[in-house]
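Here you go, one structure.
What you see is the complex with one protein chain gone and the rest in place.
Order of writing sets the labels: A and B. Residues in every chain begin at 1.
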Amino acid sequence: MSTAFDIMLLLFLIATALAVARAKDLLAAALIFSSYSLVMCLLWQHRGAPDVAMTEAAVGAGITTVLFLVTIGRTTRREK
Amino acid sequence: MKKALVAALLVLTAIPLLIGVASMPPHGDPDAPMHTHVSARYIEQGEEEAGAANIVTAVILNYRGLDTAGEVTVIFTALAAALAVLIGFPAPPKDNDGVPAAPAPLSPVVSFVVRLLAPFIVLFSVYVILNGHVTPGGGFQGGAILGGLFIALTIVLGEGRTRVLLPRRGAPWMQGAALLAFVAVGILGTALTGYFLGYPAESQHLVTELMMLVIEVGIGLGGAAIFATIFLQMEEE
Partner (left out) sequence: MLEALWNNVDYVASVVLFCIGLYIIIAKNNLIKKFLGLNIMETAVFSFIVALGVVDGGEPPIMGPDATPPFASPIPQALVLTGIVVAVSTTALALSLIIRIYRQCGTIEADELREME
């Protein structure tokens, strides 16, 4: 059975994913993806998977976001 | 026309998935087949058989150890391929109509905070790596934290001062540290028990813990070196 907290987290995840789809500025899309990764980490911590949550926090919000930002810096910033 | 096709494809993908989801056992049911066969045995006997209080680490390093060896190979291959793509093809020089581009100034608050917190972050990542078999954590988490710290220090201090941590001669050894540690511990396991990566019997907990610790430290160092190298190569003009 899911509690209201779980459903709120899941709705936030879906809203963030839709915001990534709609953002025209690639820098904004990368940062919204970083917040999506953070909420996913919170969801997994709430579900009793602390190892996976720590890995997702360190890798998704740390390494992947930095690599996306470096790529955006070396290429274009706006989506045509 | 294209929008209609995309919408039709998404609906065609979602309908079988939702039908499959609806016919699964209820979420969180302790009597589902998921929890009663292999999982129950790993939870009951994991601590004595594998010598680790963290059952997830026991599954990764002992019950499914060869999967972890494959994962380490994947990340090393990704580094090799990324370097092969990027080295030797620098960016064409761009002229902004003759005006040199001014770099954005770095805020002194960011610089001060990163330099103040760096030793504590190193301490925390070493704690996470070494305590991986007792508390949540492990080799890869600590390696990702160390890699992120290296990236932050490179942004704040400049590449010239942090390059010394990845010397030219020693960098390939650091990047391959994970796979080398795995193979070394595997050969030691063959010498002890006759099976590759075979941990000794339950009475010798110290040897088992030392073997797992060597693998964890190797994965941590290797992961940090690989992330740092990918970042440095992508940042180079």
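The working rule: contacts are C-beta pairs under 8 Å (C-beta built on N, C-alpha and C of every residue); 3 or more make two chains touch, one makes a residue touch a chain.
Note that the coordinates shown come from a computational prediction; the quantities given were computed from them, not determined experimentally.
The hidden chain makes contact, of the residues B:59, B:153 or B:197, with B:59. Residue-level contact of chain A with the missing chain is found at 1-2, 6-7, 10, 13-14, 17-18, 20-21, 26, 29-30, 33, 36-37, 40, 43-44, 47-52, 55-56, 59-60, 63-64, 67-68, 70-72, 74-76, 79-80. Looking at chain B, the residues touching the absent chain are 6, 9-10, 13-14, 17-18, 21-24, 26-30, 34-35, 38-39, 42-43, 46-47, 53-56, 58-60, 64, 67-68, 70-71, 74-75, 77-79, 81-82, 85-86, 89-92, 135-136, 138, 140, 230, 233-234.
The criterion applied here is as follows: only the chains that are shown with their structure count from here on.
Here the spacing of chain A and chain B, counted between their Cα centres, is 18 Å.
Looking at the complex, you find that chain B touches chain A at residues 27-28, 54, 56-57, 91, 128, 136-138, 140-141, 144-145, 147-148, 151, 227, 230-231, 234-235. Within the complex, the chain A residues that touch chain B are 1-2, 50-51, 54-55, 58-59, 62-63, 66-67, 70-71, 74.
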